[in-house]
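A single protein chain has been omitted; all remaining protein chains appear in their positions.
Up next, subunit A:
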Amino acid sequence: MLCDRCQKRPAQVHFTQVINNTKKQMSLCSTCAAEMQAESLGGLPQLNLHDFLAGLINHHFTGNQIQTKSLPQVSCEKCGATEAQVAKSGLFGCSECYSQFGQGVQPLLKRIHGSSQHTGKVPRRTGGKAIIAKEIRILKGQLQEAIRQEEFEKAAGVRDRIKDLEQQLQ
């Protein structure tokens, strides 16, 4: 039996390909089989991260409500970047853009990261309230743990500390 693809060499391998739920079976020579396998893996169009992201940003800025299109184009007061530019490049113009473009940003981050709340490192000098907020998060974890272990004295101490910190936040 000859190879289904090149019709030259003898078929040695059964090759099964599933495209859009349709199963296609072929008998191939080893050369064609290797080529087909490489194609099915590497032949996919390379997705450019920025293009992909641009599509996402576009969706969050304008896709949700069609009427926003008729509103005047929002731009960042600080760096002058417009929503259209950001949507096109997939990059924000400056750190202010994140607050300037307000409502679209949070859902975008949620879609990319599955979260929109930072829980990691906080800069010591400029972190402000975030430092306290982070400590509260850690203490709350400790409180749960202390209660679970039935160490109520320790839990009371942690609870008081949380109260203090929460007052500082206000």
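Everything below uses one rule, namely that a contact is a pair of C-beta atoms (placed from the backbone, for glycine too) under 8 Å apart; a residue touches a chain by one contact, two chains touch by 3 or more; residues count from 1.
By definition in this document, contacts and distances are computed from a predicted model.
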Omitted chain (choose from "Phosphate-binding protein", "Sulfur carrier protein ThiS", "Protein-arginine kinase" or "Sugar ABC transporter permease") - UniProt protein name: "Protein-arginine kinase"
Touching residue (missing chain; options A:T119, A:Q144 or A:Q168): A:T119
Residue among A:C6, A:C94 or A:A156 that touches the chain left out of view: A:C94
Residue among A:V13, A:C79 or A:L139 touching the omitted chain: A:C79
Footprint left on subunit A by the chain that the document does not show: 41-42, 46, 48-50, 53, 57, 79, 81, 89-95, 98-99, 105, 108-109, 112-130, 133
